[in-house]
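Left out: one protein chain. Kept in place: all the others.
Presenting chain A:
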Amino acid sequence: MALSKLSSSSSLSTNILKPLTNSFFLHRPISTDTTPLTIETSVPFTSHQCEAPSRSVETTPKELLSFFRQMATMRRMEIAADSLYKAKLVRGFCHLYDGQEAVAIGMEAGITKKDSIITAYRDHCTFLGRGGTLLEVFSELMGRKDGCSHGKGGSMHFYKKDSGFYGGHGIVGAQIPLGCGLAFAQKYSKDETVTFALYGDGAANQGQLFEALNIAALWDLPAILVCENNHYGMGTAEWRAAKSPSYYKRGDYVPGLKVDGMDALAVKQACKFAKEHALKNGPMILEMDTYRYHGHSMSDPGSTYRTRDEISGVRQERDPIERIRKLILAHDLATEKELKDIEKEVRKEVDDAIAKAKESPMPEPSELFTNVYVKGYGVEVFGADRKEVRSALP
């Protein structure tokens, strides 16, 4: 899988090269350089009912480069999905994440694949971060056999249970109690892992959030509720939907942290901090201040309720990929050309995946009737014309 290629390179060569290298001179291979580097987050954390973590984040050149590559892949993937949708190869819903990549990437850096993540319908990049492949993404979007849900789910229903990704949910807010349930099961099984339940500023007002949070706090569940505040719930700005848009404070008795969601290192720090907290003291809320460049979905131009100046302003000042690019260049970890080359490689990977996905066939007609149940007992199931199409559930 493209994303894990860099991060899984062996660090053996680093030890040999280390005495010869210094992070301030041009050296190769930076992709495996694990020399520690400390970087300050863009802004300090704001906390509610807890002590904020330090704004100095430990990282390595290897990590920064992998951030760059992975976010570039996510960005390219979402833009390609936009084109595929306009070409009518993707149908129904398509909610794009470009602009919010730092949340997915920073979170992965702060946790393990044994921790669980559950999110709403803007899930393509979260899935990729959990170890999904580009082929699985594009195939699923186009409803093909090689999709992660074999074409039966669609854009909003990506899952990867073996690396702790529980979807992909279409009903706003439902994923929050589900995420608290995952945390319950982790605690019940004594796994020493946590669950991150992601939701938007729109979902933050859902009653079931408060119901689940109450239970999570009462039962000390290792659940972290992460509000990806991109400031718009579909077309409604946060100040028009929430009396109190301080989402990190809405937990009342539950501690919260406000994080710059466009800064991958800040996200990493916050998630690490939240995981430690949740394992010891129960639930926590993280508010990620982020932004989506696209509209709510492909049927929303995204410019009727916000100005183009606002969108381009965020892109100029706060783009997460540009932030990492500047960091890499400032610390001389790679040249501009090398970074451009990475972007070219990423573009090719995405194009190749799309080409391969286009060749993947649609599911067999018999798949209409599979996976309704785990155990179907051979029960009869009917198609639209029950006299013509009937089958037995396996």
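Methods note: contacts are C-beta pairs under 8 Å (C-beta built on N, C-alpha and C of every residue); 3 or more make two chains touch, one makes a residue touch a chain; residues count from 1.
The working rule: contacts and distances are computed from a predicted model.
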From the names "Glutamyl-tRNA(Gln) amidotransferase subunit B, mitochondrial", "Trafficking protein particle complex subunit", "Pyruvate dehydrogenase E1 component subunit beta" or "Radial spoke head protein 6 homolog A isoform X1", which one matches the UniProt record for the unseen chain? "Pyruvate dehydrogenase E1 component subunit beta"
Just to verify: which one of A:Pro53, A:Gly167 or A:Gly261 makes contact with the chain not shown? A:Gly167
In the whole complex, of A:Ile176, A:Leu198, A:Ile311 or A:Leu339, the residue touching the missing chain would be A:Ile176
Had the left-out chain been drawn, it would touch chain A at residues 116, 118, 149-153, 157, 159-161, 166-171, 174, 176-186, 188-189, 207-208, 210-212, 214-215, 218-219, 370-375, 377, 379-381, 386-387
